[in-house]
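Have a look at this one.
Every protein chain except one is present and positioned as in the full complex.
Take a look at chain A:
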Amino acid sequence: MSKRLGWFLAGGLLVALLLAGVVSSFASGSPDGLDYTAREGCTFNADGEITGGTCMAQQEGDHQLADSPLADYGIKGIDNEYLSTGLSGVLGVLITFAIGGGVFWLVRRRGQSAATATDTDQGR
């Protein structure tokens, strides 16, 4: 990997870390488009529990991993919301980069440039 690419990757990763670590705390807390559609037709009480009507969200089940330490983009045991959301975001970015980058690196085509690659592809 070239040095220039390394700098680009570091810069991009820094932007992602800032977005997930800092900006994420200021994201909208409203239900997203899908969730909104799923809740239409039902009435809710102050705790967000369904009190009547018919809607898709009625059949919604709990997540099998709802007790995981990072569930719902927070870190279990950290009460400060900004810290909890931000740290979970930072971990998420690093984990995604490690898993994604790792898997893509393992399955990549060996060899240097894209130009030589086309030739080898045609050979097989």
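Operating definition for what follows: contacts are C-beta pairs under 8 Å (C-beta built on N, C-alpha and C of every residue); 3 or more make two chains touch, one makes a residue touch a chain; residues count from 1.
We adopt the following convention: contacts and distances are computed from a predicted model.
With the options "Cobalamin biosynthesis protein CbiM", "Sugar ABC transporter permease", "Urease accessory protein UreF" or "Allophanate hydrolase subunit 1" in hand, the undepicted chain maps to the protein name "Cobalamin biosynthesis protein CbiM" (source: UniProt). Summarising the interface, chain A meets the missing chain with residues 1-2, 4-5, 8-9, 12-13, 15-17, 19-20, 23-24, 27-41, 48-50, 54-66, 68, 70-73, 85, 88-89, 92-105, 107-109, 111-114, 117, 121.
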